[in-house]
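Here's a structure for you.
As you look at this complex, bear in mind that one protein chain is not there, while each of the others sits in place.
Each chain carries a letter (A and B) given by its place in the written order, and its residues are counted from 1.
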Amino acid sequence: MTRILWACAAAAIAASSGAIWAQQKSSADGIAEYRAMLADGNPAELFEAKGEALWKTRRGPKNSSLEACDLGKGPGVVKGAFVELPRYFADTGRVQDLESRLLSCSETLQGISAAETAATPFGRGEQSNMEALVAYISAASNGMRFNLPQRNPEERKMFELGKRAFFYRAGSHDFACASCHGEAGKRIRLQDLPELTKNPGDGVGFAAWPAYRVSSGELWSMQRRLNDCYRQQRFPYPGYASDVTIALGVYMGVNAKGAASVAPSIKR
Amino acid sequence: MHTRRHALSASAKLALLLLGAGILPAAAQAQASGFNQAAFDAKSLADAMKALGANAPAASADVTVSAPDIAENGAVVPVGASSSLPGVKRLLLLVEKNPSALSAIFEVSEMVDANFSTRVKMGQSSDVYAVAMMNDGRVLYAKKEVKVTLGGCGG
Partner (left out) sequence: MADPMRIRAQASADKTTVRVLMAHEMETGQRKDAAGKVIPAWYIQQVHAKLNGKDVLSAQWGPAVAKNPFLQFMIKGAKAGDKVSVSWVDNRGDTRTDEALVT
């Protein structure tokens, strides 16, 4: 931990020169300029194209496409689905996020094992297909505003569970999600930390994922983002598309009601 | 590991021999249509320019290098090279402190503007150079310092 802190400190110091206050302001501007320069020509588009092909391709033991998959707005309706997830699905009897829903649709329609996909490391095999599908489906709602339903009691229960999980301190460092994301105006080194207990604005926080991460050249879904948050909190990895991760999605998504989605976005 | 390194360098030598003999199809094709391996292997700015047969470069306000002041992540840094002058033959992008300085060479045909943008990897904060090699042999450049930071531990 100390070594990592020193490495981060070294990186920050390497980037700094001149007065601290002036540097903080110009660094933020500099990074905003960098991000703006990358916005046009987001490699996430490569994943979107792959995802669209996967949605329409017959695959798996049942040799079927995903075009009959109901993402919450009716079978096969992709546009607008992303900004209403996670939500309750009657056919599975549970609240599901996008990744969870893709797992169950892939299994039901195509015969592809959800458990195996969930156990596959990120970026490999079926997981890389999941990333492409997540890019495609989120892109179809790009610019639309989050409007997660809370009509069903299960949805409201998951919101409460997500809120508790968000504030739950544990692990060797006694971190909770709230440690980083529970207050406005927080920062780690040069990264602004959005406050996720309320709507942090268009295209921020929950509204900015999935995203193409330039540091690894990979498309990170929300599930992967949460997995990495837990890693940074020194928690055990949550199960892929487990209830606690879906609950956190409900909590953040409901809090982000009205925020415009910019997914799939581009991040460092 | 010793054996592997030895084997690798031996195979590299063999590859060079075969290349010279025109036997390696893919590499030979690349060489034939013009991939300047020497220029891309050159460590320093000066060596890269020499490998390109360029005269000593002169700073010029008519060449523009576009790049951010700060790159949040050195893995992807948007950079551009352009010139408004007529008679540009080639535009180059170089990152001085990279393991090999030369990043890209763009041939400027009559059909395209002398204006190219791409993204490069930068290992550390460094000057980024845009170089215009002119038809009349002049070599002009502009440079900009780009600070590279890995960013924070989160996000």
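By our rule, a contact is a pair of C-beta atoms (placed from the backbone, for glycine too) under 8 Å apart; a residue touches a chain by one contact, two chains touch by 3 or more.
Remember, predicted model here, so these are calculated numbers, not experimental data.
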item	value
Shown chains touched by the chain that is not drawn here	A, B
Among A:49, A:144, A:188 or A:260, the residue in touch with the chain that has been omitted	A:49
Residue, one of B:54, B:67, B:88 or B:105, that touches the chain absent here	B:105
Contacting the left-out chain in the complete assembly, out of B:77, B:132 or B:146	B:77
Chain not shown, touching residues in chain A	40-43, 45-46, 49-50, 214, 217
Chain not shown, touching residues in chain B	1, 25-27, 29-30, 33-36, 40, 75-78, 80, 95, 98-100, 102-107, 109-113, 115-122
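We take it that only the chains that are shown with their structure count from here on.
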item	value
Approximate Å spacing (C-alpha centroids) for the pair chain A, chain B	36
Contact set on chain B toward chain A in their complex	68-73, 75-76, 78, 119, 124-125, 147-155
Complex interface listing, chain A residues touching chain B	4-5, 8, 11-12, 14-15, 26-27, 30-31, 33-35, 37-38, 180, 187-193, 214-215, 217, 232, 267-268
